[in-house]
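One protein chain omitted, others in place.
And then chain A:
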Amino acid sequence: MVTFWFALVVLCWVLFFVLEGFDFGVGLLAVFLGRDDHERSAAIRTVGPFWDGNEVWLVAAIGVTFAAFPDWYAALLSGLYLPLVALLLLLAIRGVALEFRGKSDGVRWRRGCDAALAASSAGIALLWGAVLAVLVRGLALGPAGEVTGTGLSRTLGPLLSPAAAAGAAAGLAVAVLLGAAFLALRTTGPLRRRARRVCVATAALLGAGLVAAAAVTGSAGPLVAALPCAGVALLARDRREGAAFTVAALAVAGAVVAVFTVHGDVVLRSTLNPAWSLTLADAAATGSTLRLLTVAGVLILPGVLVYQGFSYWVFRRRVASERVPS
């Protein structure tokens, strides 16, 4: 039962990072790939109907963690207090910039929203990358399951490490890769060409970075991760955007699973004392709550997947990047 709910939490995170990953990428790329107001609108329109539903996977991930693993929820959120507050504020700015963009006339208004959207999307991608890197390393958890320390550095300190910087860079690259692949898949004309080029270049760059990381650390993991990057680059070059996006999404999914399962049943590692680490069994809610949740989850989540799939099907047509005469 505990393993089933852990798998479900990881599934929510996977869906969040894959689906919102391309949202963040599109938000970031729209200003750079869209040459004029019209093209930028077209680029943003590709995620318009989806981003909000995608973001709910974060709500689901956090909610399910709270319900099924209350101690994990408590330690994770209080242990990453400042980074998560920053993420929430950036997510707020991004969501509002997306929704407010088309609600007022004037190119200046839209340009302001575009800038806010790009800056917040980039910030979110960087921060999530850094946070995931910090999670792999572990936090300075004390015996009470709380991060020890004083002042701002208590929960901000871990983010100022080389590993976190590498994670941030990877987060940004992954968002750009997914965003470019999605844009290439969902647009036509010049926008599609430019997105394809960015996709090829990012995949090549990310792959080279991973090979370099493998050489420096001597581990095989990054080398394995470099393979799908090469695949994405080749597929995108051949204009097989659907396949390129699928491979990129699967690779990101694999990476997220790896981050959450790297320490086995330890969900939050303590860097101070291994005995203070939090395991799945420590963190899990009682059996009766889990059983009750299982009934709710089994009834609800498949339905969610069906109607989210339906919405992707309704808006399946490509968005034209040229002005289409009406």
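Keep in mind that, in the parts below, a residue touches a chain if its C-beta (ideal position, glycine included) is under 8 Å from a C-beta of that chain, and two chains touch if they have at least 3 such contacts; residues count from 1.
FYI, contacts and distances are computed from a predicted model.
This complex has a chain not shown, and the name its UniProt record holds, of "Isoamylase", "Chitooligosaccharide deacetylase", "Urea carboxylase-associated protein 1" or "Cytochrome d ubiquinol oxidase subunit I", is "Cytochrome d ubiquinol oxidase subunit I". Touch with the chain that is not drawn comes from one residue among A:R154, A:R193, A:R237 or A:H263, which is A:R154. Those residues of chain A that touch the chain absent from the view are 38, 41-42, 44-45, 48-50, 52-53, 55-56, 58-60, 62-64, 66-71, 73-79, 81-82, 84-86, 88-89, 91-93, 95-96, 98-104, 110, 142, 144-152, 154-155, 188, 285-286, 288-289, 292-293, 296-297, 300-301, 304, 307-308, 310-311, 314-315, 317-321, 323-324, 326.
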